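For subunit A:
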Amino acid sequence: MNAHQNDTPILRAEHFSKTLGGRKILDDCSIRMRPGDVKVLIGPSGAGKSTFLQCINCLIEPDEGEIWLGDRKIDFRNTRELCGLRERVGMIFQDFNLFDHLCAEDNVALALRKVRGMSKAEALERARMELARVGLAERAKLYPAQLSGGQKQRVAIARALAMDPTVLLLDEPTSALDPELVGEVLTVIRDLAARGMPMIMVTHQMEFARAVATEILFMEHGRVIEQGSPAELLAEGAQTRTQDFCIRLCDLCGGDASTLDGEGGTASLTPNAECPEA
Partner candidate 1 sequence: MLDFLDLNFITSRVMPYLDRGLLMSLQLIIPASLIGGFIGVVMGVLRVFGSAPVRHATDAFVAVVRGIPLTVQLMILYFGLPNLPFLKIYLSPYAAALIGFIICTSAYQSEYVRGALLSIQQGQIKAAQALGMTRWQTIISVIVPQAVRRALPGCGNEIIYLVKYSSLAYLVTCIELTGEAKVLVSRTFRPTEVYLVAACYYLAMVTAATWLLTKLEQKLAIPGFGPQK
Partner candidate 2 sequence: MHIFSTIFEALPYILEGTLVTVLLVVGALFLGFCLGVPMAVTQVYGPKPASRLVGFYVWFFRGVPVLLLLFLFYYGLFGLIGLEVGTIGASCIVLGMTSAAYQSQIFRGAIQSLPAGQLKAGRALGMTDGQSILHVILPQALRLSIPGWSNEYSILLKDSAMCFALGTPEIMARTHFVASRTYEHLPLYITAGLIYFAITMAGVTLLRRLERKARIPGYNNAGM
């Protein structure tokens, strides 16, 4: 966890704000990534986590805010710079979003060819390598409709990694999976963390977050309310909102409260808060 010796941020997203339909969804949120950082966004549903994440590669354009890649500011209204940013920032979606008309290896190869300008053979070779790394070498020729949810998500991870991203964004990567398939995806992500891939992840898998995160950002009503290492925020007796939220989350789902310190939760949770199983 002392990975961030190097102090120059590789990616900075500063002072993001976004209003939609008169409601402020994001209010002055910032995040800085250094090499090896794994930051986890948590918070109740509707807190703006996914919006924040999707603003970082401008899938949702923020009303205000700046994005810095290394020491270069990205003008995300300029198409070329925008595409350049997205090329460098990988994204994993909750519902995979594999290209349904392409088999696994073509899914990975498409952007290598179209965006990176690789030849077909080169791109396919790289694609097979990436698929092998997520343990899917055998499934390279199968189409999304023939893969399980966990396999789809691993292909999506391979697709993002093939672009050699500077930072990887993960938007609830396991929420759409059947419980028994969550493990295989988390294993891949854990390996990535161990190899020092910088990641920003929205998740409800608290145990996992605690194990791999270098920092947790707790969001509510579009703002980052608390921020700190898992040790600080989830320490025994730490009177933090984060801990309170985690306890309630685990309580509600009858989950692994034992891994979190503290007694049972007090108040009822908002009914639409997602559980790890959801």
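The rule is simple: a residue touches a chain if its C-beta (ideal position, glycine included) is under 8 Å from a C-beta of that chain, and two chains touch if they have at least 3 such contacts; residues count from 1.
Selection rule, in plain terms: all candidates are chains of the complex that A comes from, given by their letters.
In this text, all values refer to a predicted model and were calculated from it rather than measured experimentally.
Note on subunit A: across the options 1 or 2, its touching candidate in this complex is 1. Of all residues in subunit A, only 57, 59, 79, 83-91, 93, 95-101, 103, 110-111, 114-115, 142-146, 156, 159-160, 163 touch candidate 1 in the complex they form.
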